[in-house]
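With one protein chain withheld, the remaining protein chains of the complex are depicted in position.
Entry: subunit A
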Amino acid sequence: MTKKKIEIDGRVIEAKDGEDLLSACLTHGIDVPYFCWHGALGSVGACRQCAVKVYDGPDDKEGRIVMSCMTPVADVERVSVSDPEAVAFRAQVIEWLMVNHPHDCPVCEEAGSCHLQDMTVATGHIDRRYKFTKRTHRNQDLGPLVTHEMNRCIACYRCTRFYRDYAGGRDLDAFGAHDNVYFGRAEDGPLESPFAGNLAEVCPTGVFNDKGWSRDYARKWDMRATPSICPHCSLGCNILVDQRDGRVKRVQNRYHGALNGYFICDRGRYGPLHVVSEHRLRQPLIDGMPASEHDAASAAHAIVAEGAIGIGSPRASLEANYALQRLVGPERFFAGVSDLESNLVRRIVEILRAGPAKIASLHEVEHADAVLVLGENLTGTAPRLALALRQTARGAERELAAQKGVHAFLDPAVRTAGEGRRSPIVLATPLPDALDDLAALSLRLDPQGVAAFGGSVASALGAGGVEEVEEHSEAARVAEILVNAERPLIVAGCALMSAEIIEAAARIVAALGAKARIVLLAPEANSIGLALLGGDGLDSAAALLKRGGAKTAIVLENDLFDRAPRASVERLFAAAKGVVALDSMANETTARAAVALPVAPFTEATGTFVNYEGRAQRFFAAVAPQESAPASWRRLDAFGAGDWHGLDALIGDLIVERPDLVAVADAAPGEDFGMADGKVTRAPRPYTGRTADDRAGQFADAVIPVDQDGPLTFGIKGARGTAVPTPLITSYKTSGLHSANNVTRFLEEVGGPLRGGDPGALLIKPGEASLPDAVSQRGEAGEGLWLIPLHDAFTGGELSRASALLAARRPAPRLLLHPDDAALHGFRDGAAVQVDGKPCAPVVTLDATVPRGTVVISAGSCQPRGPLRRVKVEAAP
């Protein structure tokens, strides 16, 4: 991309050719007020707020007013933002916009981080001269996650542009005309899209807001914000966790150029509030009964001293898993998942390491030009990736528009000029998918069919090596699409827990060569991190205990009953003399364990998650850890795992032992990092009430907590602003600009990486190792119906199910059967059933879209995660 010099009020900047004037100004720190423009949504020119004056050349003394968001930098030489005529124009526009704005700021959640407030102050509007009445609207109930207060609307259309055009939602639209225009649903009801929570950030004023935050509220300037990583899927979206008085109030998106960009899904926004749920483990348990810390700790020490195996967790940090591995030794360290899953995720790591396909970041996913999805219901398993694919589909449209000379930033014009062209996306999944509406081809196949289809695509591409598979009629066509593409992308994952699907994806990318990119989704936030440490699954753990290789077990932050078939877990509990569970959440494992010790959840500890790309990303303690629930690695340290005074010492040991993971140390600055103003602070200014209760230091609340493990401080003194290293950014505030819209100031270019590089360090380099042959997984024998877990964006895994907010939005669990299968087994619609002899809460729903020979059960409702297997569905007694 060529650069172009333009002069703005005497300052010469280098703008990127092809971007709009407003983006160029904002990324160079020149403030131009705006409303409807958004970094991800482009320009529509709806609000008329970003007027500036442009001059044709050095001789042009008069100039003319243009909307900077609609003006390509290619067309201008000299610009004035501060020209009096342009200033007066903008002042008029904000005055019009404010004519109907209610006198609501004191009772509006947005106030304090409101883009409209910032822009009004920036434009100098202070007095409503219009003496007539304000237009009013009735509100709607938009469900448990999002508030609605339509009076505040300034009709920038960002909400519908995001919800409909960007996220593919159908149930939010603009109604009415002229100054009556209304943004809402046709009737009251929850917003259906799993990305609706982003409306709170997209809306420049307080029409849409986070309902959970509103209920448990503190102003933006009163909450300490901490950079964190979403623990609810393997994408590793960056989030900011806001808390006051030690209570997490809300989660917001944290910009990451390569990953989540401007948006996260509702599971990422509301799921982390499981840390304030009643499902937290607050006190130690002995045999399921509350006990004192002293008794429980000494009982745990005794059990560990007998010789324990360690069972790690895909939701615990890399550091915690390493501490456990170090305590018990690598040969006694196991992954707390089924054997198949642990093999599968390790195989994913092998495939990624082998290359030649590069691992696609979400940013690269958006720029792929042909996509094949094998077996993943992406909107359910990794919603943010589904959102990225919605942008991928628009690639052909963008290309055609570019050929016609339409600038990429003119979003509605691109849609028109693109003539509705779609980049080919092929979905090979068992069930109807939310992405079907933009897929070029949707194939409904049972799990074996998905793997076979992947295999036949690979064969059609000329990949050898595997026994001849049955030719699928569409395989040749899909292979042709992939061959002709310049940047083909293959997406597969562990949703169906089928090793064949992953192998098929690997063969396809191998056949496509270096141009191909791949996304292999692991089940959880740190599954890849756990796989990098190694360790077999639970069946091997139980076998070792049975052989007498060890007597007891330590279970790290893991509800085993949710992650592996019940029989395996029961074998483990039967074989172990005692089980110590360390967890932040109370669950069946902590209830069954001989000793359960509370540990810090991800909001109270510092650690690293490794996402699907192999990107190590550090999350920091949003709330100071309590003495009663220290970070799990500190508990393991006390058992004798190491001699670590802080996290950096632990990471130091980790990278000495595992030189291939040396980049973990580069994921974020260490605990001694400081800037000219001291440590980076979580607290915004003014952070009110600091002396309201100090009572001369008699009360613990008045003492600022100390963060032992991170480079951030809880105090109000410290470094902030654009110079802060990107993994430590706690706020996008700069002088006079308080809303999240101001993130542009922190970017190299709009939609591009953060200035100073996107956070995280890549641990996996494609091509660094050769691919060993696949170990053939034994096929599950037995009879019954193949179990297909039904993943859902609002349900997620063990942690997100504990969030009360998300639970309010969660669909009722379902059990779907094909009518023919149901007839075969004698089930009617609505029949109560049991699965594998266990009663199952959902009743049978007949659904002709379900593949024959399978049963679809909502994930997490009555069957745990586990290998692709058959289950017996019988009538309930």
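Keep this in mind: contacts are C-beta pairs under 8 Å (C-beta built on N, C-alpha and C of every residue); 3 or more make two chains touch, one makes a residue touch a chain; residues count from 1.
By definition in this document, contacts and distances are computed from a predicted model.
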{"item": "Identity of the absent chain, which is to be given by its UniProt protein name, from \"NADH-quinone oxidoreductase subunit I\", \"GLPGLI family protein\", \"Hemerythrin\" or \"Spermidine/putrescine ABC transporter permease\"", "value": "\"NADH-quinone oxidoreductase subunit I\""}
{"item": "Option from A:92, A:151 or A:834 whose C-beta touches the chain left out", "value": "A:151"}
{"item": "Residue among A:2, A:133, A:473 or A:770 touching the omitted chain", "value": "A:133"}
{"item": "Which residue of A:73, A:111, A:631 or A:817 touches the chain not shown here", "value": "A:111"}
{"item": "Touching residues on subunit A - with respect to the absent chain", "value": "102-107, 111-112, 132-139, 149, 151-152, 175-178, 180, 182, 214-215, 217-219, 221-222, 686-696, 698"}
